[in-house]
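Below is one structure, written out as structure tokens; comments come after it.
With one protein chain withheld, the remaining protein chains of the complex are depicted in position.
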Amino acid sequence: MTISYSDSFSMLMLRWRGSLWKAVLKDLIIFYIFYYIIMAFQWYLLDEKQKEYFTGWIKWCEYGASYIPLSFLLGFFVAVIVARWWEQFNWISWPDKMMMTLAVCLPGEENMPVRQTIARWSSLQAAIAWSGISVRTLKRFPTENHLVDSGLMTKEEYDLYTGTEAPHGKWFLPTIWILNLIKATYKQGRIDSVQLDIIMRQVYAYRDGFAMLFVYDWIKIPLVYTQVVAIATYGYFVICVIGRQPKLDIKSMEKEISILFPIFTTFQMCFYLGWLKVGQFLMNPFGEDDDDFELNYILDRNTFIAHMIASDVADQCPKVAEETVKH
Amino acid sequence: MTISYSDSFSMLMLRWRGSLWKAVLKDLIIFYIFYYIIMAFQWYLLDEKQKEYFTGWIKWCEYGASYIPLSFLLGFFVAVIVARWWEQFNWISWPDKMMMTLAVCLPGEENMPVRQTIARWSSLQAAIAWSGISVRTLKRFPTENHLVDSGLMTKEEYDLYTGTEAPHGKWFLPTIWILNLIKATYKQGRIDSVQLDIIMRQVYAYRDGFAMLFVYDWIKIPLVYTQVVAIATYGYFVICVIGRQPKLDIKSMEKEISILFPIFTTFQMCFYLGWLKVGQFLMNPFGEDDDDFELNYILDRNTFIAHMIASDVADQCPKVAEETVKH
Amino acid sequence: MTISYSDSFSMLMLRWRGSLWKAVLKDLIIFYIFYYIIMAFQWYLLDEKQKEYFTGWIKWCEYGASYIPLSFLLGFFVAVIVARWWEQFNWISWPDKMMMTLAVCLPGEENMPVRQTIARWSSLQAAIAWSGISVRTLKRFPTENHLVDSGLMTKEEYDLYTGTEAPHGKWFLPTIWILNLIKATYKQGRIDSVQLDIIMRQVYAYRDGFAMLFVYDWIKIPLVYTQVVAIATYGYFVICVIGRQPKLDIKSMEKEISILFPIFTTFQMCFYLGWLKVGQFLMNPFGEDDDDFELNYILDRNTFIAHMIASDVADQCPKVAEETVKH
Amino acid sequence: MTISYSDSFSMLMLRWRGSLWKAVLKDLIIFYIFYYIIMAFQWYLLDEKQKEYFTGWIKWCEYGASYIPLSFLLGFFVAVIVARWWEQFNWISWPDKMMMTLAVCLPGEENMPVRQTIARWSSLQAAIAWSGISVRTLKRFPTENHLVDSGLMTKEEYDLYTGTEAPHGKWFLPTIWILNLIKATYKQGRIDSVQLDIIMRQVYAYRDGFAMLFVYDWIKIPLVYTQVVAIATYGYFVICVIGRQPKLDIKSMEKEISILFPIFTTFQMCFYLGWLKVGQFLMNPFGEDDDDFELNYILDRNTFIAHMIASDVADQCPKVAEETVKH
Partner (left out) sequence: MTISYSDSFSMLMLRWRGSLWKAVLKDLIIFYIFYYIIMAFQWYLLDEKQKEYFTGWIKWCEYGASYIPLSFLLGFFVAVIVARWWEQFNWISWPDKMMMTLAVCLPGEENMPVRQTIARWSSLQAAIAWSGISVRTLKRFPTENHLVDSGLMTKEEYDLYTGTEAPHGKWFLPTIWILNLIKATYKQGRIDSVQLDIIMRQVYAYRDGFAMLFVYDWIKIPLVYTQVVAIATYGYFVICVIGRQPKLDIKSMEKEISILFPIFTTFQMCFYLGWLKVGQFLMNPFGEDDDDFELNYILDRNTFIAHMIASDVADQCPKVAEETVKH
């Protein structure tokens, strides 16, 4: 689930779920293991002369690490990813306005079956489309039979759906059904062509969300870009395994103090790797990470709300009294 | 309240409310306390040999601080936050155009109750929706009873509202009422379907603001990103507590002057912490900070204006004379 | 006035009005005064030993100046400001399309009074709204009486306007009048509801510009951000007053040449302060700076054009001949 | 084809197709060849004195390389390119909504020929337009005859198309035909003018995609910008051929260790060149690179879907039962 946070800013630092600490822990441990293996090797196995030579390697790696412009790479990369992530969220479809429009244009008890059917189909549409992009939704509806079981699809619709041949995908069929049902009410003269226009705009807005999420799912940030950033970040810390070793030959130890815990490198891993993880998590916002969008919850919410607007509150309206509010 | 500033640029530097000085003061004091404790420790408790050793630590921390690319992290982070902050403001709903449209399509004395009711419901809608995102509005209307007390809701509406079961939220009910009231006027033939379209577009524009603010409130900047930036910034100054100490051993004191007040670090805290605070303040623009949007004021303004357009000026129009202006 | 420049690029460097040179001159002079006072103090009042000690201060300040990431701060800040500045310009309302639409939907001699009145009210609307955000327009119309004197408002309208009570502002009254006048023509059957829609879209587009400019005027870039940038920039040059002094002790003078004019610092002030001034000028684009938008000129232009489209050219159309152009 | 990746992040590093490794391999090999030729020359052909002199060159080149702000250049450049690349994808036209609209407004068996013809013309339009911008589509349809052979165009249409003289391009003719066919149904009274509006909006949305892709194809990122970035990147590595040589004179070898493989430079080439390649690949997204958009696949998909919506599912709609879903 997306992590909503309303704690005070300082408290947020201590959070575990969806947090920095959780994100970098594994990598940090691996780093420490290699770091201390090499330190032990340097300490116990090398004689003074070799230590001096090893110090040359340390310096060389320290220098080499400075060649990597991590902050830029990450800054530009994460900026692109964050923008995409937010755009993707905004393409999540909500049926509210479509259902409200139906309640306005097809009011009353007599149109309730139409409204309720469209409400159900709107959820069916979401279930089918989101199964194609979200692992969680796919797990919930692995086959069309699960749609029937969950009540989103009738048996007749199942036959119609599975009976339609479409090698290039047929996720949009429920939208077609919605449109054709509205077309029928138009033919019966229950709505005029202006209202047809009003409704169709809402149906298309609802549909566009699914189409766009397929597009985002299909066209990812180019692989090269992702690799460039990951290589640079992990490469940096590989170099640091040697480059941040204490210099243990006598000459160096006289010149500067030796600290046996790589505190600044730990610190750097926290924010460089954390920054990279921001990118990794957001790159696939419909997965199963802590910070991912919970489409299943949204689907439940939408199913309920769509049905509610179609039935209970479709014609709910308090009586208009002669207003007397004065200011 | 959002700070409106119209003073001259140099005067702005001296402002306290919503200012840099207020934002960083607390952190600055904490920094000084630790800084001088360590300095006292170094000065009084260490002998010359230890001081020399401590100078090694200072140098090491000074070097370590340079590893942190604060300006990039803050630059990219604050850029994202400022963009979101402004977008959020732009999603604040104003009823002006909706009410004007009603005045055009449902004119005259005979439609005044409809217009006035919709004006009231528009404020009711705002009060309910904004309670969900703003601490201040929630404090003003902690329960639905407060809505009745403030005159935004009648008793009958209260019963209807609380009587509607909706585990997934029902904040949009006033919008449904508005739509259904307009639907009624359409059925009575007071507006045609083109006008229905005109009005519905305005109602939806009004509603969209609330929906989007819920979205912004729900989907925050990912926690990891926030933590990365906060860790880096505060970590930097923790390192500076040691790294910016004067070097008090004799060798160093001969080589360079010792200054006992960390003036540049103070300066750095001003703008690095200030920059971070920009991000912190703007991340939650509907809270109770000095710079936050005052939804309660906007609600009052909107209530007044909506009622005014619905009643007093709904049909106000000066007489058109034969124009004689020539240029 | 906004500076339009069409000279060759190299000539632009020599421009004074709205130029870099004008922007930084004052600050540069103040910098020189302090710089040479300190240099004189160092030269005449310090003995060799003190000069050596002072050189320590110079080095320390030189080092401290490098802590300030001015280019980032300014880069990100000015990017935000420039974007806002341009958006603000684009929210300036032009009546052209509204008047053209009226000419199409309400044609002929018989509708001229309506068109002319709306043309005048459109200017009245602009005069009232822009007085609220622009110092120059406010100076031109300090009171409603000035609107009457300038011919934008009749006496009757003045009474109606001032007679309307509105503690939360009533700048939008002329728009209400425009809408109500159009409503009257609709009631008389001179336009149908599709045309009503066409016209209202244009009226709302015209109105939105004013509403948005009020918003931009009300919600400024947060004060903290502005302060952070100003503090950092001016602080940098305060540090430079000492940090860029020539080192006048004998040891330093042997090691490196001493240059008595701070040429690079002058150069830095030119572009760093210039960059900051870009931000300062653009932050308030409706003020009285050289580069500010001239709303008064736009108001005159709009008044003329609106009247022209309403009257002279409202039905202007050359005769359509049988076309014979071949290619 | 655009590379869709759904593997785990660490697995992605090992991918070859569309990957970093493939992108930089050739340049890397060329770099090694020159690097080792020069190293061999230095090793075998130079005497000690010359080696010392050569070390001067190495240092000078090492210093010179630091003058080049590669990360900024690439960061800003790639940001622009990535934005354009994504915009271009979003201008790819999909006929889905146009066909759905036709199914709604021109329903039934009797309108099927019209719908099917428009479906075919929509593909014809795409085939003609995309041939102008994509090498792959051009290879598929090198002449109009291929369009006839593929069944997208009838013989009669071929004559009409080739018979139309148009020195400035006539790619939009199929759109004209679509519009004129709809015009005919309007004249016959099968749709009213509101429906005409609905359909035309969809047709124009479909057409706009092609027009915009022509624009993106015509107006590229200015050549100078591309050259600046390429020169800087390749120039950097040319300098590195010398600047990253081991220093082989005795003095240097005593001071620091000599490593005979340019490991950090290899590393830098990976991400700097990889970053540049991101830009190069995305600059021309309709070419034949691994990461390019596959317009031919999209064309096939669109042809199928358009025909399917026009024929099989045009009136598909399950029966509406009295809904009984309760939650």
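Order of writing sets the chain letters: A, B, C and D. Residues in each chain are counted from 1.
The rule is simple: a contact is a pair of C-beta atoms (placed from the backbone, for glycine too) under 8 Å apart; a residue touches a chain by one contact, two chains touch by 3 or more.
From a predicted model like this one, the values you see are computed outputs, not experimental measurements.
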Among the chains presented, those that the missing one touches: C, D
Option from C:Q42, C:Q195 or C:N284 whose C-beta touches the chain left out: C:Q195
Among C:F31, C:F54, C:F72 or C:F237, the residue in touch with the chain that has been omitted: C:F72
Residue touching the undisplayed chain, where the options are D:D96, D:E157, D:D249 or D:D292: D:E157
Selected from D:L20, D:A126, D:L147 or D:I182 as touching the chain missing from the view: D:I182
Missing-partner contacts on chain C, residue numbers: 2-5, 9, 12-13, 15, 18-20, 23, 70-72, 75, 78-79, 82, 86, 89-90, 94, 96-97, 100-101, 103-104, 107, 192, 194-195, 197-198, 256-257, 259, 263-264, 267-268, 270-271, 274-275, 277-278, 281-282, 291, 293, 300-301, 304-305, 308-309, 312-313, 315-323, 325, 327
Those residues of chain D which, in the complete complex, touch the missing chain: 53, 56-57, 59-60, 64, 67-69, 72-73, 75-76, 79-80, 112-114, 116-117, 120, 151, 154, 156-157, 160, 164-169, 172-173, 175-177, 179-184, 186-187, 193-194, 196-197, 200, 204, 207, 211, 215, 217-232, 235, 239, 280, 303-304, 307
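As a convention for this text, only the chains that are shown with their structure count from here on.
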Fewest touching-chain hops separating chain B from chain D: 2
Other chains in touch with both chain B and chain C: none
Copies chain B and chain A - interface residue numbers shared by over half, same or different: different
Greatest separation from chain A - chain, by CA centre: C
Sites on chain D at which at least two other chains make contact: none
Chain contact graph, described as a line, ring, star, complete graph or other shape: line
Full enumeration of touching chain pairs: A-B, A-D, B-C
